[in-house]
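The block underneath contains the structure these notes are about, expressed in structure tokens.
For this view, one protein chain was removed and the others were kept in their places.
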Amino acid sequence: MKVGIINVTGYAGAELARILYQHPEVEIASVTGRSAAGQKLGDVFPHLSPLGLTITPDLEGSLDLVFSALPHKASAEAVIPVLEQGVKVVDISADFRLKQAAEYQMWYGVQHPAPSYLEEAVYGLTELHREDIRSARLVANPGCYPTSAILAMAPAVKLGLIEPDIIIDSKSGVSGAGRGLSLGAHFSEVNENVMAYALEGHRHLPEITQELGELAGKAPAVTFLTHLIPMTRGILSTCYAKLRDGAGGAKTSQRLQELYREFYADHPFVTVTGKPPQTKQTLGNNWCLLHPVVDTRTGRLIVISCIDNLVKGAAGQAVQNMNLMCGFPEDTALRALAVYP
Amino acid sequence: MKVGIINVTGYAGAELARILYQHPEVEIASVTGRSAAGQKLGDVFPHLSPLGLTITPDLEGSLDLVFSALPHKASAEAVIPVLEQGVKVVDISADFRLKQAAEYQMWYGVQHPAPSYLEEAVYGLTELHREDIRSARLVANPGCYPTSAILAMAPAVKLGLIEPDIIIDSKSGVSGAGRGLSLGAHFSEVNENVMAYALEGHRHLPEITQELGELAGKAPAVTFLTHLIPMTRGILSTCYAKLRDGAGGAKTSQRLQELYREFYADHPFVTVTGKPPQTKQTLGNNWCLLHPVVDTRTGRLIVISCIDNLVKGAAGQAVQNMNLMCGFPEDTALRALAVYP
Amino acid sequence: MKVGIINVTGYAGAELARILYQHPEVEIASVTGRSAAGQKLGDVFPHLSPLGLTITPDLEGSLDLVFSALPHKASAEAVIPVLEQGVKVVDISADFRLKQAAEYQMWYGVQHPAPSYLEEAVYGLTELHREDIRSARLVANPGCYPTSAILAMAPAVKLGLIEPDIIIDSKSGVSGAGRGLSLGAHFSEVNENVMAYALEGHRHLPEITQELGELAGKAPAVTFLTHLIPMTRGILSTCYAKLRDGAGGAKTSQRLQELYREFYADHPFVTVTGKPPQTKQTLGNNWCLLHPVVDTRTGRLIVISCIDNLVKGAAGQAVQNMNLMCGFPEDTALRALAVYP
Partner (left out) sequence: MKVGIINVTGYAGAELARILYQHPEVEIASVTGRSAAGQKLGDVFPHLSPLGLTITPDLEGSLDLVFSALPHKASAEAVIPVLEQGVKVVDISADFRLKQAAEYQMWYGVQHPAPSYLEEAVYGLTELHREDIRSARLVANPGCYPTSAILAMAPAVKLGLIEPDIIIDSKSGVSGAGRGLSLGAHFSEVNENVMAYALEGHRHLPEITQELGELAGKAPAVTFLTHLIPMTRGILSTCYAKLRDGAGGAKTSQRLQELYREFYADHPFVTVTGKPPQTKQTLGNNWCLLHPVVDTRTGRLIVISCIDNLVKGAAGQAVQNMNLMCGFPEDTALRALAVYP
């Protein structure tokens, strides 16, 4: 099967190439980039030299599926023509994640370029929408933070264990900010430092609210705060919510972990751990590690969630979705263990 | 004035020596260490070579004030004889922080070695107990996490702005774990990694509850969770609580920041910032940076608090307390700006 | 094929397990550990949970090949009985690297436990001894530093390009120090720091001299100095030597790179780069990146060499050697690209 990657020159695009290189059924037939067009992929990313590809300004050749790793708005504009040629699309940008065009406009500050596709697009959090993904031709790959947060809270919300008032305190490595230069990703500013950012509201919040709201039947109140920490890869989200009276009997950490294990029993990339997980245990791989516990002093549920933001939070989940869309085993090319330490 | 440092060979002890070297009124007359007794301080810590000191097993000479940087229990046992000779003490351990011996025993797992001193000891969070510290002979220097958390929430609690249900999500550099070896502070395990720890309850929780409870008249419910991040120095605590109806009119971030500025107006080491602070802005110095905002979507107060865990969270605050106890200007030896970047 | 790993609980042992998990022809049938015997491998290393193994005190079952990741001396003592049962061995320790028992004793301070095997053992720097490795039953896997240094200098030495006086200035990540606790690997001591160590002579020096001497016909003078830098994985060695008069015409960087490319033409894991390589370009994979240039101002050859110390510098090369010893394609289980960034 031949695939293309639009905008291979960012971190998500490069990570797609790295992962797909392991895929026995896939040939990366075309990779594009804007400023780097004409260069060899191996000159931009030496670790991708074995792929032997050259970056072109536009997709070339006949393709079966296309990944887009463009920024929002540009991505929708680029993939609509692809879709209309009958090629499947996994869009890593934010363009098709929100179901309401008005909400998209509010958070992204631009009018949606293709609102008519919002209904068709499937939100590609694989564990929640697997069956829809199988038959989708347009999958909106989730944001990195929402992947960690929604997986953490979905069982509690779906099972009605908690009050509809959730705090998500996320800590992210710097690669989430992408390869574009900014003072906020400048080594000397970020190293030996931690900061909160986007206190006025992070663009990933509406995805979280939308998906948890769909599970609950009604959108919960969500306080979502992001922090930048001095590492390259990884997101750890710490999620807090009050357990409801009764809470389905889930008043102990052990019982909670059982419920979470049942919830994710058929999902190969979500592991419920008996000890607090660490982001390093997911470095370079597609796992999400979840650890729900009860704070018995306050009756609060706490869930720790770890992913590699570039894998399960971006390119890995995109390949997982591609596997489903194309009928391959879900974990093809995704079986590598974490690079630890 | 002559001071001694018991257990100079840990990070808090060494940091005391670094800071006191700048103090025009203080001579470090005696420094002790257990395993390193007999060695030159400069052999253990080359950056302290200019002090020209030798580590002895016990305090030597006539001293006016003694700092103890021993672990809990050992510290109380070491400082009681010092106190009884009429020497003032700033104890950096946890031994005299909690007012209830039973609570100490519950959290630290040992019987308190000197419960009769608990009432007299002043909890040395300078900004809350300045007047008592001036006349104290025994100051219990606060833990690093409680310093960041209590300063963050004290105005909101004291002014009655919030519901008595608080979440404190703290992120700490690794030096807080001390100089003792452990897999949890092993470079290859900690670098490029983030983890939550002490989910079953961190020993610093009762200090936080005690002090906020004293301000409120009644102990609030506190969920306190600590995270280890790959940097050496710094703590950032993110604190969450529901604003009460009315909330004293503090329903905007701007108004909150005004109230916080008023609260800390006479305190040279607490700065309320207009932008989210970063731990690096406190690296090596004694400041606490606070940034309270309202999450208008959920009616929640969020306060970001940054300190250097070894300075305002340990040795710097100890010197600040010593300055008050001895009649020196509060900021003597503590005026250095942060080492940024 | 069934293999065993002796001492899976260090970083080299765990890395072996991670890599072999990808090997279609290999079943890890037995893993041992000393203090961790009886524990599940996934409890010690959560990222290895999918292997489903339990650590035992001794090897169990019938095995075709055994890796030893024990420290020196203990390793020889453990593998000799294995060898004598007709099982092939790849020894990651230093025990069978040096051909002279006397030199071993000088550098390691103990008498060699099995000197009679020194002649038979093949030094497992795959690119230099591939044919011998194919038929070996005991391979001595090289040290991490020697792998980077010998690969860097082998062409220059073999082709007679340089004077026999070489300086190797190596920079290593901290995982090279292993998982054992020490102040030298304590996060707060190592982070934001760089230091030289082993100035009196590093134990990896005699391997380098032995192998380069064999290529040259006579041992060169080698100054070898190691530095610890604040990262987990990776070694970059910068090697310096005077180009000989004539130097086979290799007086330009371009010509040097051509000669190096020819030298390594048949070796899939050595790449000669046209730009200075970075250790991150080898993170998690088995490549050695080499970049030879001429310092035209001084007539000196400079070679930059990058590897992942735990992969090409330890477990990856061990699997590469196993592949040869067992008749598998040399790159089986080793085709993953670097995890960049």
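Side notes on the structure shown:
Each chain gets a letter, A, B and C, in the order it is written, and its residues are counted from 1.
Definition applied: contacts are C-beta pairs under 8 Å (C-beta built on N, C-alpha and C of every residue); 3 or more make two chains touch, one makes a residue touch a chain.
Predicted model only: the values in this text are computed from it and were never measured.
Note that the absent chain touches A, B, C when the full complex is taken as a whole. Considering the full assembly, C:222 is the residue among C:92, C:222, C:256 or C:311 that touches the omitted chain. Contact with the undisplayed chain is limited, among C:78, C:304 or C:333, to C:304. Seen from chain A, the chain kept out of the figure touches residues 11, 173-175, 177, 179, 181-183, 185-188, 190-192, 230-232.
Residue-level contact of chain B with the missing chain is found at 11, 14, 18, 21-22, 45-50, 175, 191-192, 232-233, 271, 273, 275, 277-278, 281-285, 289, 335-341.
Chain C residues in contact with the hidden partner, per the touch definition given at the top, are 165, 167, 169, 171, 173, 188-189, 191-197, 199, 201, 221-223, 225, 227, 229-234, 236, 238, 240, 276-280, 283, 291, 293, 295, 297-298, 300, 302, 304, 341.
Everything below uses one rule, namely that only the chains that are shown with their structure count from here on.
Per-pair tallies of C-beta contacts place A-B first. The central chain of the assembly on a C-alpha centroid basis is A.
Distance between chain centres (mean CA atoms), chain A to chain C: 36 Å.
With centres taken as mean Cα positions, chain B sits 38 Å from chain A.
For chain B, residues touching at least two other chains, in rising order: 173, 188, 191-192, 230-232.
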